[in-house]
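One chain of protein is taken out of this complex; the other chains stay put.
And then subunit A:
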Amino acid sequence: MTDERRKWHERLQVTLWTLIVPPTVWAVHFLFSYLWAAVSCAKAGVFAEFPTLFVIGTVLALMAIALSGWIAHRQTRQRGDPPPHEQGTDIDRLRFLAKSTLLLAGLSFVGVLFTALPVVFIGDCR
């Protein structure tokens, strides 16, 4: 069984479902940030303070995105045919999905950072 000799992140195969993990995390973080600010402004009348919960949420989101990006990155490095990886084979499909996941993870990472910055810098309900 070759599977048992593989590392855990190699066993975790990138699929179309794991591809959408980074943007989904970004979307959830975005929604949470905006809803939280809106509810706080509407109900409490003041901008939400800069609490630990927001930092933890942002760090968790960044970690989840970085982790899926790293796993994807490892899988783009799997041994197989020489490039270009454009055949309809399993390994080429895997490498394509892994590369797409990696790029999406990069975008989502920056997206989460850009969503978090206004919360840190603005602090007003206007």
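Throughout what follows, a residue touches a chain if its C-beta (ideal position, glycine included) is under 8 Å from a C-beta of that chain, and two chains touch if they have at least 3 such contacts; residues count from 1.
FYI, contacts and distances are computed from a predicted model.
Q: Hey, which one's the missing chain according to UniProt: "ABC transporter permease", "Alpha-D-ribose 1-methylphosphonate 5-phosphate C-P lyase", "Quinol oxidase subunit 1" or "Cytochrome aa3 subunit 2"?
A: The chain we cannot see is recorded in UniProt as "Cytochrome aa3 subunit 2".
Q: From the listed residues A:L31, A:A44, A:V59 or A:L113, report the one that touches the chain absent from this view.
A: Result: among the candidates, A:L113 touches the missing chain.
Q: Please identify, in ascending order, the residues of subunit A that touch the omitted chain?
A: Residues in contact with the chain left out: 106, 110, 113-114, 117-118, 121-124, 126.
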